[in-house]
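Take this structure first; my questions come after.
For this depiction, one protein chain was excluded, whereas all remaining protein chains were kept in their positions.
Showing chain A:
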Amino acid sequence: MPLSRASNGARAPAGIFNGIVRTAAAAGIVAGLLLTGVQHLQVIPIIQQAEVFEKAQEAAPASESAPAPAEHAHAADVAPHAHGHDGHGATEEVHSHGGWEPEDGFERTAYTALADVSMGVGYALLLAAMICLRGGAVTWRSGMLWGAAAYAVFFIAPSLGLPPELPGTLAAPVSARQAWWICTAFSTAVALGVLVWSRNVWFKVGAVALLFVPHLVGAPQPPVHSMAAPAELVGSFIIATALANAVFWLALGGLTGYFYKKFA
């Protein structure tokens, strides 16, 4: 029982939970705001440029913006099962905004900051929970190692199959991509954990194999690839997001390690 444990010097579950939450709140808010700053410098300008192309495409005649009927027929020949799987067609709308959206400028940046902080706290909760379960001492240095591993799990591995996309890119149905993204992150996390902590050689071999599984299965792809933005912009967006997320993860990991030592 928690009460009798407390008499041994062990911490009550509520105390452990509070420690993790305080750690994650502090680390997530700082790293989330840092991410917003970095995004503002090099990611958001590229998104805004892509939106100019996207709007131009939307304004263009239908034959320009949507795959032509002939192309559709061809797509159906190439991937006939794709139509069967998805009730509302194999391709997603290129980019459909409906309803409320924040005004460009301060409001949009504020909501991006809010989303970044929410993401930062969410990821920090996962990180601190894992650090807690793993046990042992943690510092900002070992926290950065956790952050680097999480960067591989949550950014590099999913991006190998689904690179960060600019607005105006035609993609497979979002639910299929989300499912693949989650499975890829999860299996990469399990594989890295086994590689780092298991002493059994065969487990390690299995873990290396597991790293490849989601990429051999393959990420969901649209039958027809199309993007509004030029390829150079897409390339610079991938580099910009890779850098922004690297900064975010190293900061989040280091801060989680630092605050965990302090609070938990």
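Basically, contacts are C-beta pairs under 8 Å (C-beta built on N, C-alpha and C of every residue); 3 or more make two chains touch, one makes a residue touch a chain; residues count from 1.
To be clear about the criterion, contacts and distances are computed from a predicted model.
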Undepicted complex member, UniProt protein name, chosen from "ABC transporter permease", "Histidine kinase/HSP90-like ATPase domain-containing protein", "Urease accessory protein UreF" or "CbtB domain-containing protein": "CbtB domain-containing protein"
Of A:Leu133, A:Val201 or A:Leu216, the one touching the omitted chain in the full complex: A:Leu133
Residue of A:Gln57, A:Thr112 or A:Ser187 in touch with the missing chain, whole complex considered: A:Thr112
Touching the absent chain when the full complex is considered, from A:Phe17, A:Phe53, A:Trp140 or A:Phe263: A:Phe17
Among A:Val30, A:Leu166 or A:Ala251, residue touching the chain not depicted: A:Leu166
Residue numbers in chain A that touch the chain omitted from display: 1-2, 4-5, 7-8, 10-11, 13-14, 16-17, 20-21, 24, 35, 39, 43-44, 47, 92-102, 108, 111-112, 114-116, 118-119, 121-126, 128-130, 132-133, 135, 155, 158-159, 162-167, 171, 174, 177-178, 181, 241, 244-245
